[in-house]
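Following this message is one structure expressed as structure tokens.
Note that one protein chain of the assembly has been removed; the remaining protein chains are unaltered in position.
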Amino acid sequence: MKHDSWLAKKIASGDFIVTAELLPQASTAIPEIEAAISFLGNSIAAVNVADNPHGPVLSSLAGSLVLVKAGMEPVYQIVTRDRNRIAIQSDLLGAGALGIRNVLCLSGHHQTLTGSPESANVYDIDSIQLIAAVKQMRDQGVLLDGTEIKGVFPVLIGAVANPDMNPLELNILRLAKKVEAGAEFIQTQAVFDVEAFERWIEQARNQKITENTAILAGVMPLSGYQDAETLRDHYMDLSIPDSIIERLKKAGDEGAQKKEGLNICLETIRKIKKMDGVKGIHILSGGKEKLVPEIIASLD
Amino acid sequence: MIVAERKTIPELVDILEGHKKILVLGCGTCVTVCLAGGEREVSIISSALRIASRAKNLSFEIEELTIERQCDNVFIEEAAKAVERNDVVLSLGCGAGVQAIAERYLEKPVYAGLNTAFIGILEERGIWAEKCAACGACVLDQYGGICPITRCAKHMLNGPCGGSREDRCEVRPDRPCGWQLIYQRLKGIGQLDRLKRIVPPKNWAPSLGGGCRVIVREDHRI
Partner (left out) sequence: MKIHIFYCSNCLDTDALRKQLEINGNGQGDHQIQTVSLPCSGKVNLLYLLKAFEKGSDGVLLVTCEHGECKFLEGNLRARKRAKAVESMLEEAGLGKGRMIVVRKSEEGIGQITAALEQLTDNILQDTERSQE
């Protein structure tokens, strides 16, 4: 066994996997994270700790460590936006030493889309190069420059995909490369367009990608039509169909819209669950970790 | 060409305040072509500075001159007399031009009047766009002649990011996604297989990350 990860064991068991995202705050208060963790509960396989998605917050590495201490399984997210290969490998070694056993490799929201648009652009390596670097550190026990790593680095490697990115050929080509580079699980961007997702997973199946990696479909409860519109307009990697926005609008007042958002999310999960090649879901609650138990409870 | 654009008049006034005799020095090469620092722009900026000087009682005395090329000593010499009779030089050359003038005329303050922006081309009238980041180790052969370092905001070498759209970049919605262009181009020339290869991390040492770059050609030295 090259990795020593609870998430890896869960995936191997064939169970339907549920992971959820935790968004750390601009805070030094550990109890805040612990509170968020308590909402997530024990029924999920792993908790992703986002790496400064919208600007500086408590680090993903520190957040992951809090999870480890709380007896939960973290997925340590690393974006290539802010750190060069020296810093990234150094943090990875730290993560290994601290008992973090899952790493998610991504490029991250570009800094100009965060609250710190004036930041310098790093992007020394890209997400696929990061996947390959983690794999090399784990399997060959060496850093990118060939330096031997003392001790083991038994991590499970994850990556992300956006099923809505077109053209499909380019999308799948990139997904295949991520898996070839070493991604053992893929967490997707939130799915709203279920048909588009179905076309995507079908292509992934046809190219036998689903056999070599565990695909966890992203799902996100929308809190209202305004929230949906803001997300759609601000992040081009999020594709929210007009029909969904209309449904939220028609639902009525704020509370009703919130409920409808949750309904849409649950419907999406039910449809996705039936699809061949989907190993689980990844709940992107956008900082609303409180909603996670409700989603999980409805999963029969 | 090197593309630049002028600093604002308040910025220039800030830089020049306290000086009297000012030589506004243009360059006849790249910055002339991109309409930022040629003879005409020297006149325009000088004129605006004179207006500002009157409006703010600054008593600027401005002389205008444009030489063929500020980054070449042969042409820099042509500015010698004008530099001598003024207190300071406001260079409308690119960053290289400004520094070449400063190195030649050690006793004079030399200021930059432009913001040097990028290496690019005129895409259409009034629109200049970046095409090359001068990374020092060209990869254009692998990407159908479209640079992923310049044209992708994340310098991705292995494909687009999740924010890519067929008609635009997530970071700059007014621009196409460089990776969509690379994909279309490679597909068009029958080289899509190039994209399937996992490209290892780039060596950035030949780029600015490796410090100030110098090229030495012994065959051109005595």
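By letter and in written order, the chains are A and B; residue numbering begins at 1 in each of them.
Everything below uses one rule, namely that a residue touches a chain if its C-beta (ideal position, glycine included) is under 8 Å from a C-beta of that chain, and two chains touch if they have at least 3 such contacts.
What you are looking at is a predicted structure, and each value in this text was computed from that prediction instead of being measured.
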Touch partners, limited to displayed chains, of the chain removed from view: B
Contacting the left-out chain in the complete assembly, out of B:I51, B:V139 or B:L208: B:I51
Interface with the undisplayed chain - residues on chain B: 8-10, 40, 43-44, 47-52, 55-56
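Keep this in mind: only the chains that are shown with their structure count from here on.
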Between chain B and chain A, distance of the C-alpha-averaged centres to the nearest whole Å: 39
Touch list for chain A against partner chain B, complex: 80-81, 85, 107, 109-110, 112-113, 121, 123-129, 132-133, 144, 160-162, 165-167, 170, 173-174, 176-177, 180-181, 189, 235-237
Complex contacts: residues of chain B adjacent to chain A: 153-166, 168, 170-171, 173, 179-180, 183, 192, 195-196, 198-202, 204
